[in-house]
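Below you will find the structure I want to go over with you.
Omission of a single protein chain aside, the complex is shown with its protein chains in their original locations.
== chain A ==
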């Protein structure tokens, strides 16, 4: 498109009669749009194992390069390389692969369930499984997680009953959140998994507050939070970094850079100028940029950060460089704004395939077992889904007693909510004069 000459008024305003050039606004634009041929050769993919692994208590100033490099363990030969190799035993690797496969099978089923009208909304994490499953495996089970909305892999890794997840997604009578939350906004105190907000990045400074509390009490537990690269634009993320560094909080700030925030590419969060890991550098926070599709690198980085936090050596910011292989959510169709080739051409591959190929390369796995595992995962999810469906699906019947709508606003019900709850019950009685469906369970 031809440059429009500045209007007279603009010109006058811009240069006030002298010969200063007119300013122009830069609006970031992704490299590829629908139909474009994708070439990712501009993305630097360093050799696996080439990155130094500093001591966990090292001064952040001694590891500035790691905020711009890419920590990788699994090479093109599917073998583990270099100082970041966590040297996990084959059984642990198979467990990791199992959780990742289960997460993917769960995503497939829930996505389908939404398309079948069983719920309103779902969000897959396809291609990002390592950033939750592998990272979470490097933490202790009672370390506190402040998640964003795409860390279902952590709940699966921590053994949260899958039926609870599906009950929540269906907002059915088994949903322990009483149908109040949008699907996938889980909460499990028992699994040290904080209630997912849905407002973006709010969990990041909360995680720091939790970590500060743990330090105040002389506890040994640490906190870890996850946030997308797009949400790092929120002021809350700045507050998180600031409080983390000011109080040397035992916290890990995980940024999952999956390149896309709905239809806005990472450039709108600043990716054209620097890395997300580099945001930590200005705060004096140890900052690591990690191949987020390399399960071993994800584990190793999170373990390094956990050891650092536990040693009172302070917070770590980790950028997991990854790719959102699917839409943002079931409400999103990425074919409208990005090239379908991106997923195929993504230079860091697929985390499940990479771990599988690694296990095969070290003689601890084969295609047959993989196929069997995938099948079993799909069967398991199907079985649990059926169990959950016995508790109902979204919008079919009145699943939650009506009074629960007014509970938990406060610890005790004040008079104005009491009055409003009586109003709500009157409305139900008007709507169902013959008695409520579900044998009166709606009251």
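Everything below uses one rule, namely that a contact is a pair of C-beta atoms (placed from the backbone, for glycine too) under 8 Å apart; a residue touches a chain by one contact, two chains touch by 3 or more; residues count from 1.
Going forward, contacts and distances are computed from a predicted model.
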| item | value |
| --- | --- |
| Options "ABC transporter permease", "3-methyl-2-oxobutanoate dehydrogenase (2-methylpropanoyl-transferring)", "Nitrogen regulatory protein P-II" or "Cell division ATP-binding protein FtsE": UniProt name of the undisplayed chain | "3-methyl-2-oxobutanoate dehydrogenase (2-methylpropanoyl-transferring)" |
| Identified contact with the non-displayed chain, of A:202, A:232, A:257 or A:303 | A:202 |
| Candidate in contact with the missing chain, chosen from A:125, A:165, A:212 or A:227 | A:212 |
| Absent chain, residues of chain A that touch it | 144, 146, 176-178, 180-181, 185, 187-189, 194-195, 197, 199, 202, 204-217, 223, 235-236, 239-240, 242-243, 246, 408-411, 414-416 |
